[in-house]
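Structure incoming, see below.
Every protein chain of the complex appears in place save one, which is left out.
Entry: chain A
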Amino acid sequence: MSDLDHAISLLRSCKPIPEPAVRELCYKARELLIEESNVQLVDAPVTICGDIHGQFHDLMELFRVGGDVPETNYLFMGDFVDRGFYSLESFLLLLSLKVRYPDRITLIRGNHESRQITTVYGFYDECLRKYGSANVWRYCCEVFDYLALGALVVGAGSFVGDENEECEVEVVGVGGDVVTRLKRRDDGAGLMNAANPLQEGSAGGGDGGTVGGPPGSGASGSSGGTKGVNNGAVLCVHGGLSPLVDSVDKIRLLDRKQEVPHEGAMCDLLWSDPDEIDGWGLSPRGAGFLFGADIVKHFNHLNNLTLIARAHQLVMEGFKEMFDSSIVTVWSAPNYCYRCGNVAAILELGEERNGSGAGIQWSAAAGRGQGSGVARRGPGRRYRVFEAAPQDSRGMPAKKPVADYFL
């Protein structure tokens, strides 16, 4: 067994690895990450994950639900550390998998992958507690500076599941049963004319293929169908858009190898949130911006994107599509901070199948030729919803209060 495989097996059982092994791992990771572009290209199929926040046992639950590395190709959209009790083990496991299987896992940077934030939200203290010095924290922070800022998923298929059903969205609830299936909204066909049948937690409605999830199962995250034709890519970024970035190419030009700045394009990509506003707004987080549907649709159109996948915001149902399914929030930390009572989700994008792939570029050109009224078609999306790992599997440190409340 190589040192790396040994480290992986230790980390998989939630045991920290010795400091020299961390240094070695971080060194190798940096060598690998330095070669990556600011916006990593990723081929579908891929499983997209949101915030993890040191909830190691829930990360294991994620792998149980979504499949293991390298069998499943993963893309994690940042916020590996802080808040949970096992930031170190969670991040180092993901990082060692990255070094071991570089083409099967993509890690991009979240706003918590920062020196400043980790000193406030727990990762720094955890490293100090587990190693007695800040060295390991320092090695990890150096890796943070090399993480990509985003990823572009290409080659995602138009449908999910059985080819004959032409299903655009499938939601697999807690327990593994398909609880919702949405057919593609074809122009004028009116199959899905009940707009956004899943919005605001009402899992029923829609066509006969839609099955409501039990209330509170978290199987009712909101998703509508999209119309039109699929040809674009999916941009994955931790937070969202920036008023300083009107194209994916502009992201590629940033100098990312630094601490996350307090303002500017790099900061915005990691901090911003979509909101029901027009244009841009001030963020209540004190960094980044709020951006409205018009911004997303314009950006997607200009950049030939069908979807933006992002994380960063807790959504109680695990995922939430907004703005006619032009952007989705994916949240992968169930019962966040052991306090919030939410379920989590991951997003699976399949690969283009025979036949449909050939028509893509042609359809897109035709669509554009008919004017701007026809939206590009989003990829087929399968959301797998999952709950927190059972309490007895996690071995919570007894001396620390479980979560803060006002007492």
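Observations on the structure shown:
Assume a residue touches a chain if its C-beta (ideal position, glycine included) is under 8 Å from a C-beta of that chain, and two chains touch if they have at least 3 such contacts; residues count from 1.
Basically, contacts and distances are computed from a predicted model.
The chain absent from the displayed complex carries the UniProt protein name "Leucine carboxyl methyltransferase 1", chosen from "Leucine carboxyl methyltransferase 1", "U6 snRNA-associated Sm-like protein LSm4", "COP9 signalosome complex subunit 1" or "Sedlin".
Shown as candidates are A:Tyr121, A:Tyr146, A:Phe299 or A:Phe323; the residue that touches the absent chain is A:Tyr121. Of the candidate positions A:Trp280, A:Phe319, A:Tyr338 or A:Phe386, contact with the unshown chain belongs to A:Tyr338.
Counting the whole complex, the residues of chain A in touch with the unshown chain are 111-112, 116-117, 120-121, 216, 284-287, 313-316, 335-342, 399, 401-407.
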